[in-house]
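Sending over a structure as structure tokens; questions will come in a sec.
Note that one protein chain is taken out, while the other chains of the complex remain in position.
In this document, chain identifiers A and B correspond to the written order of the chains, with residue numbering beginning at 1 in each.
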Amino acid sequence: MKTVKTLVAAAALAISATAAHAADTIKIGEINHYKRLAAFAEPYKKGIELGLKEVNASGGVLGKPLEFIFRDDQGKPGEAIKIAEELMTRDGAVMLTGTILSNVGLAISSFAAEKGYVYLAAEPLADALVWSAGNPYTFRLRTSTFVQAAMLAEAAAKTDALKYATIAPNYAYGKDAVEAFKVNLKKLKPEVEFVTEQWPALFKIDAGAEVQAIEAAKPDAIYNVTFGPDLAKFVREGTTRGLFDDRNVYGLLTGEPEYLEPLGEEAPEGWVVTGYPWYDIPAGPGLDFVKAYEAETGETPKIGSLVGYMTVQSIAALITKAGSTETSALLGAFPGLKVETPLGEISYRDVDHQSTMGAFIGTTALKDGAGVMVDWTYKDPEAYMPSDEEIKSMRPAE
Amino acid sequence: MGLFVAQLLTGLANAAALFLVASGLSLIFGVTRIVNFAHGSLYMLGAYVGLTLMNTLPGAFGFWGSIVLAGLVVGLIGILIEICVLRPIYRAPELFQLVATFGVILVIQDLALMIWGAEDRLGPRAPGLKSVVRILGEPVPQYDLALIAITPFILFALWWFITRTRIGILVRAATQDREMVGALGVNQSWLFTGVFFLGAALAGLGGAIQLPKGGADLLMDLNIISAVFVVVVIGGMGSIPGAFIASVLISVLNVFGVAYIPQSTLVLIYVVMAVVLTVRPYGLLGREEKAGEHGQVGEVERPIRPVGTRGRAFVFVLLVVLACVPFVGSSFLQVLITDILIFCLFAASLQFILSSGGLVSFGHAVFFGGGAYAAALLVTYADTPMELALLCAPLGAGLLALGIGWFCIRLSGVYFAMLTLAFSQLVWSLVYQWGAVTGGDDGLVNIWPSAWLSGTTAYYYFTLAVGVGGILVLRHIIHSPFGYTLRATRDSARQAEATGIDVKRVQWLAFALAGTMAGLAGGLFVFSKGSIFPNELEIGKSFDALIVVFLGGVKTLSGGVVGAVFMESIKDWLTRLEYWRLILGLVIIGVVIIAPDGIVGSLRKLGERIGLLKEQESMR
Partner (left out) sequence: MTAVLKVEGLSKSFGGVKAVNGVDFEVAPGELKALIGPNGAGKSTCFNMLMGQLMPSAGKVYLKGEQITGLPPRVIWRKGVGRTFQITGTYQSMTVAENVQMALMSHHRKLFSLLPYAYRLFREEALALLDVVGMADQADRSCAILAYGDLKRLELAIALSNDPMLLLMDEPTAGMAPKERINLMQLTSDIVRDRGISVLFTEHDMDVVFAHAHHIMVLNRGELIADGTASEVRANARVQEVYLGGGTLYAAEGSHA
């Protein structure tokens, strides 16, 4: 009955033997939900591939080619951890990166701390990664949810709106995003009132019902955190039923091409959103990236493409600075690491390991039958961060 | 008042797609007794096909024509699935087809990705129905009103078809008594194919008709399937009016849930489901299932004996080999085998209740996850040492199983399965939505073992000892008087009752024991991963276990373990490939068709044929 087990063991041994003799490259373990969230993971992967091509064309790092090993975690944290171990111990990866879903990011982060592996959380949105569940081995590239929500709150505070409704997917990222918006808005304008909070289950929104519930609360303004198919349904029902008429709407990430493009000509107009206006980037490293990406892939870039590209840049800079691929060297080099990116120079903060990647904030409009961001500005995150003391008190003692 | 009416109308409009998919599933189940888990995939295909057609065909005619055509196309796909996948295995053990339909889900997921790409598609809006009508001052989208009008029409059409046409009468007769229809000389396989066409077409129609309210994306298949199961079970398996009532009930409840308890919409639905099933076990309009109606199909399980000296020696050698792994293999190999061992224990616990007890649980993951969460919560909130927390994992899961079992054990067959599903979904939704305690989707992290077990190798040996120990204990129990008593209740409940056996009590305790062992596996799991998330107790995890038990062989003792090893190993290898779900789906379907007795059952037969094993005295 257990013959199979023996065979597996033998096969696994054979595989590990061949892996050890593979070409001499510096390998990075990349874990993502390539199947279950293909719409978000594919552009990210293409961004990485572009980044790798450029790095390796200019001689790689430490004289060796940089290589990413892409693995699919099926959206399951338990699976992701198994793969992480495999990448590090069998495939010879020097560090880990990846994941979009916050929960997988948190699982890998905890695992990395337990085993002593360096983990660059490229895309996960939960701020717990760097704050309440932060650890010395985990770093994060993507702009924090708190900061993006604070930027929207700043814009909201300038209006007359007093009664707010929120709608966010019912899981940690949604809750963080709503909480951050509330805290920042209350700080700027204590008299605001939150008249209803809607929590549709992720990717299971009942848009008609949500729109009715928000309408019934008669808010002056709406704060939206839904994304993907949920957002599309919410926008359509809301537009049909006139929910957005004469109301200010603030959309976290709504301006990211991943979410705005599928809406096509139905993209909402006049929402204040964070996103990525790739079509409007002025000449400089930002535009160079857009052009290179379009030339390489034949597609327009998404925010994921940019994050993937910047992940490669960060890791290349990290290894170059460390001068070695040893974990201790990488850990030593990461805090304070400066990286030149399409968004200008970013650095990884010493206090919480969060990068200083900022965010584009602007207003949505329709142009040639598609949603775009106009009147946008790129904002640096530092001004919106909690103070170092607050962050220190949030992070677990080390 | 206006708002109330508007909410009611929203609920009714939402019920349309749900009803179409649910009635198709119900119809297929009623006639073929197949629980078609791939029904959500057919719905997804309906959406994609409808979208593609709408982009080609112009105007209002094109829009409505596309919806009908999408239904037809998906119906044809349904025929293809029925003929290629299901027809060869109608005679396989009860619910075996379930595994095949799970393979179909995987195949369709990857095919859809290949054909339509990863991007979410927003559906076009219905021509001429883009604005709203004001009813009592509240805006109601015109398309909602169209849906509300169409649904009863379809219900009526189905009713007419089933009660007024010859084929319909045959379908109905087959729902009542399959054997009788066969005896009347009706070609059963074509009847089944026809019903599958109709059911699939309804799902396709449902997918296409919801396009103006949503769109097409690759997550739709699994997103709708749990809602559809809720509807079918509440309405009564096989009852189309029941499916209608339940879809309206669930949709309307959901709308009001969104308005008044926005944080707990999922919990609400599953509480309703659990309550309905507890009060009316066969659903609102379902009919009572006669005992033995879905009795074991195929040959009877054989008498069992503990393995002989050769078998023991073999297992011993294997254990020695496994014990040597840390000296020769990589650290990852240990992690992989740790994972496999934990899954084996989980599968063995399901096999215990499923094979020896004849109780097919669709929600076994709730005990795996329940055990894991019990341990994780203790560590997180009470700083419980790992050793104690690990002990509490099986205890917690066992208590949970006692509780859930108390409700479920009163039913049998598919209804038992559905009630276990309902309760496991209830627990899952609680864990998922009670973020303040369970961490919700972000789970509980930093649950690591004590220092003496923190190394990979140490934990490997620990899992080897506990996991293999657990499996051996379960195996021994099967050979013990309690295991025999359990098999007796499965073979003939009447005889068991007439010879002093309290059947329900025995089943209840066995259910709790299986839950306890699953909880032990969950405890091992959480400390090996350092974290736990709600996905470890969702439907998918329960199905993983069901699949490996069926693949391994239901009517064997080691099926679960062998199936688990087979599945985990092949997955570990396949997930490296681009379209691994397609291949895995095909592998599952292949195994199901080629080896309907499961891997162990088929190997045993092969062994007997070539003379390696002693042949059993042939039947009759």
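Here is the rule we use: a residue touches a chain if its C-beta (ideal position, glycine included) is under 8 Å from a C-beta of that chain, and two chains touch if they have at least 3 such contacts.
Only a predicted model underlies this, so the values are computations on that prediction, with no experimental measurement involved.
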Task: Would you list the chains present here that the left-out chain is in contact with?
output: B
Query: In the full complex, which of B:Phe314, B:Tyr484 or B:Trp573 touches the chain missing from this view?
result: B:Tyr484
Field: Options B:Met1, B:Ala183, B:Val279 or B:Val300, residue touching the unrepresented chain
entry: B:Val300
Given B:Met44, B:Val360 or B:Leu509, the one touching the chain that is not displayed: B:Leu509
- line: It is residues of chain B that touch the chain not shown, namely 299-306, 476-477, 479-485, 487-488, 490-492, 494-495, 497-502, 506, 509, 616-620
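By definition in this document, only the chains that are shown with their structure count from here on.
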- prompt: Could you state the distance in Å from the CA-based centre of chain A to that of chain B?
  reply: 32
- prompt: Which chain B residues qualify as touching chain A in the complex?
  reply: 3, 6-7, 10-11, 13-14, 109-110, 113, 118-122, 125, 130-132, 138-139, 141, 144, 212-215, 217-220, 223, 254-255, 258-259, 262-263, 265-266, 314-315, 318, 321-322, 325, 328-333, 335-337, 339-340, 432-433, 435, 439-443, 445-446, 448, 454, 456, 525, 529-531, 533, 535-536, 558, 561-562, 565-566, 569, 573, 575-576, 580-581, 600
Message: Please output the residues of chain A touching chain B within their complex, sorted ascending.
response: 1-2, 4-6, 8-9, 11-13, 16, 35-36, 38-39, 41-42, 71-72, 74-78, 81-82, 85-86, 89-90, 102-103, 106-107, 109-111, 113-114, 126, 128, 133, 170-172, 175, 196-204, 206-210, 212-213, 216, 228-229, 232-233, 236-237, 240-242, 261-264, 266
